[in-house]
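My questions all concern the structure below.
All protein chains of the complex are present and in place, except for one that has been dropped.
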Amino acid sequence: MADLSVNICGIDFKNPIIPASGVFGYGREYEEFYPLSKLGGIATKGTTGKLRTGNPAPRIAETPSGMLNSVGLQNPGIDAFIEKELPNLLHKDTVILANIAGATAEECAEVAGKLNDTDVHMIELNISCPNVKQGGAAFGTSCQMAEQVTKAVRNATKKPLVVKLSPNVTSITDIAKAVESAGADAVSLINTLLGMRIDIKTRRPVLRNNVGGLSGGAIFPIAVRMVWQVSNAVKIPIIGMGGVSSGEDAIELMLAGASAVQVGMACFTDPYAPIRIINEMNDFLDSQNIDTVREIVGTVQPW
Amino acid sequence: MADLSVNICGIDFKNPIIPASGVFGYGREYEEFYPLSKLGGIATKGTTGKLRTGNPAPRIAETPSGMLNSVGLQNPGIDAFIEKELPNLLHKDTVILANIAGATAEECAEVAGKLNDTDVHMIELNISCPNVKQGGAAFGTSCQMAEQVTKAVRNATKKPLVVKLSPNVTSITDIAKAVESAGADAVSLINTLLGMRIDIKTRRPVLRNNVGGLSGGAIFPIAVRMVWQVSNAVKIPIIGMGGVSSGEDAIELMLAGASAVQVGMACFTDPYAPIRIINEMNDFLDSQNIDTVREIVGTVQPW
Amino acid sequence: MKYTQGLYPIIEKKAIALDTYSFTLYCPEVADIAQAGQFVHILPENYGLRRPISIAGIDPENGTLRIVFAIRGKGTKALANMNEGQRMDMIAPLGHGFTLKPDAEHVVLVGGGIGVPPMLPLAKYYGNKATAISGFRSFRQVILQEDFEQFGTQVITCTEDGSAGAVKGFVTAPLEQFLSEGIDAVYACGPLVMLKAVAELCIRNKTYCEISLEERMACGVGACLGCACQTKDEKGEIHFQHVCKNGPVFKAEEVLF
Partner (left out) sequence: MKYTQGLYPIIEKKAIALDTYSFTLYCPEVADIAQAGQFVHILPENYGLRRPISIAGIDPENGTLRIVFAIRGKGTKALANMNEGQRMDMIAPLGHGFTLKPDAEHVVLVGGGIGVPPMLPLAKYYGNKATAISGFRSFRQVILQEDFEQFGTQVITCTEDGSAGAVKGFVTAPLEQFLSEGIDAVYACGPLVMLKAVAELCIRNKTYCEISLEERMACGVGACLGCACQTKDEKGEIHFQHVCKNGPVFKAEEVLF
């Protein structure tokens, strides 16, 4: 049995595997399959200041080794989250990353602030959502906006702040450096890539929202590349994700520089994916006589 | 039998299917499978001013529904191309798109200029390669650089100029508009997305170049989205590509706005892919009682 | 609710119409608890997303479940290519099913096309107290009519082109007849246009009606919010619900078409 525990920003995780935000709700459904205490942590569905109904359906489309979603930020709002979901979750003996978002930096800061009085372990700030004040471009696509929203949230919370980066950019390292300098304690990446599918018979986009976020195995090589680039650009720890579906994939992202790994779409293919991945990581480390998973982080040897 | 012919920038194609640059060499090998005259056109391997040996091997890695390549711009140089490859190709009764590239705008212009005295039908300018004068960022990642290189090539040639866009950018529509205003007659997209794979046992990147270009079905939804966005942003025609492996995929890209479609990685899976795709397009159009493929271009109805 | 995920052997495969298959799976733990109107979420090999398929038969004695599906795309094609002895990767049972009315004297089961199969477990429950009105495009699509008869359920087969069955045209004509005579409940599954027509008729007639909806799904268990549908409550307030968890069965008056 390899030692799978990791520590990120002072928070202990019993293992590096975390179901990603948006795929796991608040854990209630997957708890019917296995105890949540087996997980390193849980990233909860993105929460905003007020209730949001999300985008109209259809919200799901299949793609080669991947999928698109246009759920949008459907959520009950931060107050309902704190009142109805968090107390239950905090008793599950696993690290809770509260994923938050907003249409303005102020909204993000307000949401983060409301979490100060809770025992949530970390805040994961999703900067892929459109900034209404700046004409709707995503916070995550410009260094200034990324910096601004990170600063605002940084000022609102003392909790470890993980900023979740968008891959839909020319240079993810620039954004990573901007949020690092603005006070992020860690970064997580990658969020989904923007994609589209069209029903060729009806000539309508499959998603009612026309476009949606691409996730799954298809984006894995992009995630590996971006985690590696970012790990060479910043000093803060990285939580990697994007298309991880096996223990080997998780190891690969950790070699590239991730200290922990989130699992998204794979939970749909196999609800037990996070548990299976934890076991497969252990088996791999044992087979290579590696004592602790921490020792492999960032140890890829570039040519 | 539907009418599959299309016309782009005044050039007639007997059908919209074109093997993509870099996967088909100069056609010699695939000619052993079928006559090249069946193809709408051929985009030749990227050619530079002088011979280039490309990157060291391994140059190929597999990914979920896709692959990475780091061939680099291995090619014999424009003079050898014109002398040894082009004369043969121009007798194949198919449209030849000479894909060109260079490390500086001047090199690109010089290569284009040398093609003036040939009967090559179109020039496809690949702006995904690094601009050595501007510190190595790809021409295709900034509007100014894209404009500059397009203008230089525009001034060097009267042939129809297709500019091939990189998807590794925050806003592909901005780049498309920049090259349109700089005189491009058409755009082609998408080139590969930057990705990476690591061998978890050796801890070495699979590619000797560390990173490489992602192509194949995995990127198809990104291609559809980008073609759709660009078709809403520019007036010039679009040649679409990225992960097309069936007639249905080709139709989908054309609905999104492409006037013709290139086929890359699918040629490796199935050397007959371009021929099969032409047949499948025809079958689909027939089944929907559509007389000509031209009539579907850009007819997706967004919600 | 406890979900089960497992690999369940196919013990019978039958082609029952053009591109339409019936599979019987051995899965006692699911057969023990499954209810009419629930569905299973099946993973075709080499695909990333599961396919939701209604439960068309529940046999706790033999520990089997039956599903009936049509080939619509690549995933259902892959499932249709599976054979007896192979195992289907399935999460089940999912969703909440139809409300059974033990005191009902006459209920009508309205199925349209591939919406007919989920009516079968209701026919098993209601037996000769049920009438199954099934609508199909033509004789080529007609399925499962003899299965209803086996449960003693009265069968009314409709085809749009009149190529089979007693009724030429839509399911709504015979349904209106029964509604006017007075019935206790209507259950429906099928294309959206049909469901809308059925719901409107029942609401106008103040007859209890439940319908089963479809939506594209990812998780199938209520976690991803992928399968949203809008519903309205008695006060007319609009809610977002999820077909996989809150449905697939909804009360007719809840659904916002």
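Order as written gives the chain letters A, B and C; numbering starts at 1 within each chain.
Just so it is clear, a contact is a pair of C-beta atoms (placed from the backbone, for glycine too) under 8 Å apart; a residue touches a chain by one contact, two chains touch by 3 or more.
Small disclaimer: the values here were computed from a predicted structure and weren't measured.
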Inset, instruction - Could you tell which one of B:Tyr30, B:Phe81 or B:Phe139 touches the chain left off the display? - result: B:Tyr30
Inset, instruction - Determine which one of B:Pro58, B:Pro167, B:Pro221 or B:Gly242 touches the chain that has been left out. - result: B:Pro58
Legend entry - Residue among B:Ala2, B:Ile17, B:Val71 or B:Val224 that touches the chain left out of view: B:Val71
Inset, instruction - By the contact definition given up top, give the residues of chain B that touch the hidden chain. - result: 22-25, 28-30, 32-33, 45, 53-54, 56-62, 65-67, 69, 71, 74, 206, 216-217, 265, 267-272
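Just so we're on the same page, only the chains that are shown with their structure count from here on.
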Legend entry - Centre-most chain [mean C-alpha coordinates]: A
Inset, instruction - Taking CA centroids for every chain, report which one is farthest away from chain B. - result: C
Inset, instruction - Mind checking the centre-to-centre distance between chain B and chain C? Centres are C-alpha means, answer in whole Å. - result: 47
Inset, instruction - Take the average of all CA coordinates in chain A, do the same for chain B, and state the distance between these two points in whole angstrom. - result: 33
Inset, instruction - Going through chain A residue by residue, note those that touch at least 2 other chains and give them in order. - result: 61, 65-66, 216-217
Inset, instruction - Name the residues of chain C that each touch 2 or more other chains. - result: none
